[in-house]
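Let me give you the structure first, and then I'll get to my questions.
Shown here: the complex without one of its protein chains, the others still in place.
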Amino acid sequence: MIIVMQVGATEAQIEAVASFIRDRGFEPLILPGEGRTAIGIPASLNNDQRTNIAANISAMEGVSRVTQTSHPYKLASREYKRENTVIKVKDVEIGGNKFVVMGGPCSVESYDQFEAAAAVVKDSGATILRGGAFKPRTSPYSFQGLAEEGLKIMKEVGDKFGLVTITEAMSGDMVPLVAKYADIIQIGARSMQNFPLLIEAGKSGKPVFLKRGPSAGVDEFLLAAEYVMNQGNHNVMLCERGIMAFDSTYTRNVLDLGIVPVLKEFSHLPVIADPSHGTGVARYVRAMAKAAMVAGADGVMVEMHPNPKEALSDGSQALVPDTFRDLMNDLRGLSGYVGRTV
Amino acid sequence: MIIVMQVGATEAQIEAVASFIRDRGFEPLILPGEGRTAIGIPASLNNDQRTNIAANISAMEGVSRVTQTSHPYKLASREYKRENTVIKVKDVEIGGNKFVVMGGPCSVESYDQFEAAAAVVKDSGATILRGGAFKPRTSPYSFQGLAEEGLKIMKEVGDKFGLVTITEAMSGDMVPLVAKYADIIQIGARSMQNFPLLIEAGKSGKPVFLKRGPSAGVDEFLLAAEYVMNQGNHNVMLCERGIMAFDSTYTRNVLDLGIVPVLKEFSHLPVIADPSHGTGVARYVRAMAKAAMVAGADGVMVEMHPNPKEALSDGSQALVPDTFRDLMNDLRGLSGYVGRTV
Amino acid sequence: MIIVMQVGATEAQIEAVASFIRDRGFEPLILPGEGRTAIGIPASLNNDQRTNIAANISAMEGVSRVTQTSHPYKLASREYKRENTVIKVKDVEIGGNKFVVMGGPCSVESYDQFEAAAAVVKDSGATILRGGAFKPRTSPYSFQGLAEEGLKIMKEVGDKFGLVTITEAMSGDMVPLVAKYADIIQIGARSMQNFPLLIEAGKSGKPVFLKRGPSAGVDEFLLAAEYVMNQGNHNVMLCERGIMAFDSTYTRNVLDLGIVPVLKEFSHLPVIADPSHGTGVARYVRAMAKAAMVAGADGVMVEMHPNPKEALSDGSQALVPDTFRDLMNDLRGLSGYVGRTV
Partner (left out) sequence: MIIVMQVGATEAQIEAVASFIRDRGFEPLILPGEGRTAIGIPASLNNDQRTNIAANISAMEGVSRVTQTSHPYKLASREYKRENTVIKVKDVEIGGNKFVVMGGPCSVESYDQFEAAAAVVKDSGATILRGGAFKPRTSPYSFQGLAEEGLKIMKEVGDKFGLVTITEAMSGDMVPLVAKYADIIQIGARSMQNFPLLIEAGKSGKPVFLKRGPSAGVDEFLLAAEYVMNQGNHNVMLCERGIMAFDSTYTRNVLDLGIVPVLKEFSHLPVIADPSHGTGVARYVRAMAKAAMVAGADGVMVEMHPNPKEALSDGSQALVPDTFRDLMNDLRGLSGYVGRTV
């Protein structure tokens, strides 16, 4: 940690900071400058010491700025684990050589609708089936999902086609129910910092699919993963799904593919991209799914609906079955280039 | 709702959209243009019809854009209720003539610390005591709050000084416990779209203090309030606490005071500003609290700690007691000018 | 254009808007709703009528919102010209089948440095040589470029290696000088709305390489192109170079690759991506350049320096020569997949 003092900070102020550090058992290094003094704390602090010491020192007189010199996450870091994490769910590996595709409708609307979607997923060669049972909708007046009935349909259809299933839990107390039916627990973008949910997802022992919040930075994203991992559950997938756009005339969000190589460098966890929410427009999904593969993602999550114009939610971003099949072919064609299979 | 067709959309595509609308019982108005056709749906749709019809039509061929012409919220709107909502909690009115000040530390750390803070709040003339028992911290390694022990301290201290109390609930299942001890339930910025929590807070019947998410627009913010109100609980306060900054070198967030007159125009709910989180820097809190009053806010929430440099959380933004007292004097001086009392 | 009236707008207010429209020679279509009335102007307005009429009507009483139903740009639009624009500069085509790579250092620092860079560009198979002679630096104390001396070096080196050259003009009066030496005039991101510069670049008749401003939306970007084209110069390239990040801890900007398919759909102009500024970090450039190709870009601009750690500007994002060669090989390998050559 580096503390930069204000220009004109007095000797007494500098010494007060130094004492505060010594009182906590560390030896400060004083770097006098022409204009302003900097103070370093060379020893690594525990994670639980860092944040508060920084805030406390910020409140001291004569202090201008406090900068952390190390990352705030630990278990999610590449430093903690050098090799890539590969998560095995039934016979599907996420984060390994095979690029995974998660497909399916925004919401489970009925057995027939979901079965039709699953048939397309299976038949096109994708391995993971998505669909929402509890829908976090911006408006209380929008369709809220079929709830447990939806989970049952998901499980039945998943079993029928031999597909791994993934669906969202919206709160900690919902986790056991979701865990009973689905193979992977999704944490939505709006819930990325729902800490009780993260903790329960961690306790469940099920693989967790964590979506990045629309205005979350890399550190915040990895700290959310850390909440799950801190419960002993290291099977966390990181999903980039688009950040807040300042211009949403043409796309709903901005898919931040640049975070893919960043996450692969600083973390060992699998990285998935969601070009459906990332653009919000079905006709841009294919290009961005391919770009995600080339940027280094381990998989994509793509919305597909048997009949988007009758969808009960998010119809504008869902692919029709034929386009989903085309996308699978695209990815297969491209996979050799990146040294993977699909 | 206005549907704008693509340039070169065919007659058949235009007719398909018109039929889709007629099938749902509305009469479309076709506005032919030189380059492109627009289609209007003049009848007001139910709120639960709007979102999906828009998404469905977006998925139809030849459609370029779908624009809503009415606001998506209802109960929170000024159209639903012309006069200002005044929320009465014990003998404190929020949204009435008296400008309310909510003060106290980020976290309840101990009985002594909280009592010292409450004494300052009371003594300076503020009426509402804040303090976190469950802390939503970005890092799992940071202090997480005293939990129920903190709630008990809050209640005891609040009773002792005759102050109304407010504290955060982080999940729906936590609401009954918080409601048992505190007078007002706070929904944090990170939880603004935690829909199960909003619903439980609505069911509790307790006044709800809803913080705006750091990247939430006005419609999303009011729709979150709508989730609470939809449970029959109309006692919701709206709190602006700073939006995501693209430059956080000098301040942590950007306090969006421009939303104050917007919310007062479009909603009847009380509006509170939080300059502590809005700036993240104690020495800017006073100026921004006063600016909030002048911009039309009904109150402010301000962090104050008996000893910020020993605080277990957020020390850098907490006022010391003397500055809090100065702020109360500032606000009292200014209140006559805006026709209020403090 | 659609005008949405406020709830409770009076008949007189609605009629005033209708009259205002009729006075300008258009026939308004009134769409009464349950809660609020909308008014449509079906005829296409001239571009110079649109903006002001919208602003004027916004200022009328009872008006809630004015929405444009058509795009504000014309010459840059796909509607104006269906087929892709291919810009021919010497023997290089931009926007055609061949994917173009523009490489070179941030600044022309000396003849030797620039020649060394050009040799790598040529030898690796790239066709366009970049380098700044006038540098727009955030600080007045940073290296500002070699000015005309740099232009001369660029021309001499470009001629020697048979490479097309591109460099930035920072103001309108600088355009003739830049046009004298360089083959393509670059408009920097900070200058995207420097209208006198856009107009002069248009008048020069030289191909123009227009960088998107860090907070420019699609409409603003294409309107900037429109300024150039409106002078009769239709040879404009659009360059995505990263938008403003809210988290710049790991990358300098957010490369918005999602805009590539959007621009290809709504405009006929060539689209180039700049992953060097888009990430600001040399080790992420390769992944993002490839992703840009797959997303549909017509080329990339990449910074490369013979010796980045001695660079006078932007050393942290420049590739070393070997990595630039590797990138060219990557792109060549990938090009077949997207049906192009490199």
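The chains carry the letters A, B and C, assigned in the order they are written, with residues numbered from 1 in each.
Assume a contact is a pair of C-beta atoms (placed from the backbone, for glycine too) under 8 Å apart; a residue touches a chain by one contact, two chains touch by 3 or more.
The shown structure was predicted, so the numbers you read here are calculated from the model rather than taken from an experiment.
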{"item": "Visible chains in contact with the missing one", "value": "A, B, C"}
{"item": "Residue touching the undisplayed chain, where the options are A:154, A:170 or A:244", "value": "A:244"}
{"item": "For chain A, residues in touch with the removed chain", "value": "2, 4, 7-8, 29, 31-36, 38, 40, 42-44, 65, 67, 69-70, 79, 244-246"}
{"item": "For chain C, the residues touching the chain missing from this view", "value": "20, 46-48, 50-52, 54-60, 72-74, 136-143, 170-174, 190-191, 193-197, 214-215, 219-220, 223, 226-227, 230, 244, 282, 308-316, 318"}
{"item": "Residue ranges of chain B at the interface with the undisplayed chain", "value": "215-219, 243-244, 246-247, 249-251, 254-262, 265-266, 278-279, 283-284, 287-288, 290-296, 333-334, 337"}
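Heads up, the rule we're going with is that only the chains that are shown with their structure count from here on.
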{"item": "Chain C against chain A, contact positions shared by both copies (same if over half, else different)", "value": "same"}
{"item": "Rotation in the CA alignment of chain B with chain C, degrees, nearest 5", "value": "180"}
{"item": "Chain at the geometric heart of the assembly (C-alpha centres)", "value": "A"}
{"item": "Per Cα centroids, the chain farthest from chain C", "value": "B"}
{"item": "Where chain A and chain B are represented by their mean Cα positions, the distance between them in whole Å", "value": "25"}
{"item": "Chain A, residues touching no fewer than two other chains", "value": "215, 219, 244"}
